[in-house]
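Below you'll find the structure I mean.
All protein chains of the complex are present and in place, except for one that has been dropped.
== chain A ==
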Amino acid sequence: MKGQPPVSPRRGAGHRGLLAKMAVAAAAASVWGPSRGLGQAGLLLLRRTGVRGLARSQPERQQQQQQHFSSLDDKPQFPGASAEFIDKLEFIQPNVISGIPIYRVMDRQGQIINPSEDPHLPQEKVLKFYKSMTLLNTMDRILYESQRQGRISFYMTNYGEEGTHVGSAAALDNTDLVFGQYREAGVLMYRDYPLELFMAQCYGNVSDLGKGRQMPVHYGCKERHFVTISSPLATQIPQGEDACPGPAVGAAYAAKRANANRVVICYFGEGAASEGDAHAGFNFAATLECPIIFFCRNNGYAISTPTSEQYRGDGIAARGPGYGIMSIRVDGNDVFAVYNATKEARRRAVAENQPFLIEAMTYRIGHHSTSDDSSAYRSVDEVSYWDKQDHPISRLRHYLQSCGWWDDEQEKAWRKQSRKKVMEAFEQAERKLKPNPSLLFSDVYQEMPAQLRKQQESLARHLQTYGEHYPLDHFEK
């Protein structure tokens, strides 16, 4: 992006590091050597270096200091912070009234605001954005309905957040590893995960790559570098250095060691960001210098809990600097803003081996899941506003139309076509059998332990006698 990027606290480490080393030397000197001579000489050395260090990087401050203090013996030496003294008691006021500004490229009508921020993506690519978002939306409607009809057990829609998925996915390389929470199906959609496989996982049928082990929407795809979703929240975050960030961070560290030129992206909601795992992930990513993008979908609700009950600070973006992490807040319903921010974050995360935090502001238009009825805790009007006035799909459609790349006729045709594709995949998925029950037992370990094999055999015997009481007809023999 434009202008000089703000210096992250890490960048000051050199100056601080030197001071720290001198401080240790001085301390050691006073322990070992005679307390007077050597100690004082040590401190003198420290002072000189201190002055030079200051003079090179912060001339103004040094001047001010010389005005107020007679000697520089007084500079803070604490290893824990690089900061000046202050003699006035003042608490820092958290700024939540005018928080971190929200970066956007398009206005709510899909018009570019600042032409220099327009990514000037080719028509083909922008159409792919649009088709991915709308196909996802169509699939969501049909699968949500199918749960209502008892055909699948559970579903979660992505209404209103399609822009966050597609904008970010488009800015990554196809081999960048994705750790999601559970509301990022658009990332897979953008990476051309076939409808057949989305459906297979929701139905738990023989085609499910996950072998029917998990509830619907817990997708995973090794080929598309999308790590299988897990339910516990925020657990993917440390991993990604899963809804824990930890694993995401670990994966990013390994990618750095392997010189893979890969970034890891870890998605989570503003609710999951309250988990201890999120804190752990951020801190590890920063201290271990991992090429990772933390992408927070702040959609206003964690089931029924509004953000006012989730946090009191300025959202998630404001936490980044506390960890020493480059951070930005974007309009999540503006697919170009999401794209631009993710693109730049990716470039720098890989080039500089440091984490980036993107907080994408958006709104969860749908219920939390099929087990939720959000009219119990929010007004229909509120939801309707977002659906009608600020939706990522309509904003992009306006943009496409104003470029002359889309019109009402194409819209009609595409709606029909996408619905047909989804229905076909859906009907096929429903007809398929479930996997053989023996698959209940595999993959616990890489090899099947003897005890588990005995249990597998015992179930097989049990079914021979009592099979009529089990839905064996729906399962592969």
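Throughout what follows, a contact is a pair of C-beta atoms (placed from the backbone, for glycine too) under 8 Å apart; a residue touches a chain by one contact, two chains touch by 3 or more; residues count from 1.
What we mean here is this: contacts and distances are computed from a predicted model.
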{"item": "Chain not present in the shown complex, as UniProt names it (candidates \"GPI-anchor transamidase\", \"CSEN protein\", \"3-methyl-2-oxobutanoate dehydrogenase (2-methylpropanoyl-transferring)\" or \"Aspartate aminotransferase\")", "value": "\"3-methyl-2-oxobutanoate dehydrogenase (2-methylpropanoyl-transferring)\""}
{"item": "Omitted-chain contact residue, chosen from A:G281, A:P355, A:P392 or A:P437", "value": "A:G281"}
{"item": "Per the touch definition above, residue among A:Q77, A:Q214, A:S274 or A:N436 touching the missing chain", "value": "A:Q214"}
{"item": "Residue among A:V105, A:M199 or A:V227 that touches the chain left out of view", "value": "A:V227"}
{"item": "Omitted-chain contact residue, chosen from A:I102, A:I142 or A:A254", "value": "A:A254"}
{"item": "Chain A residues that touch the omitted chain in the full complex", "value": "31-32, 177, 208-214, 218, 220-222, 227-228, 230, 232, 235, 237-242, 244-255, 257-258, 264, 276-277, 279-281, 283-284, 287-288, 442-447, 449-452"}
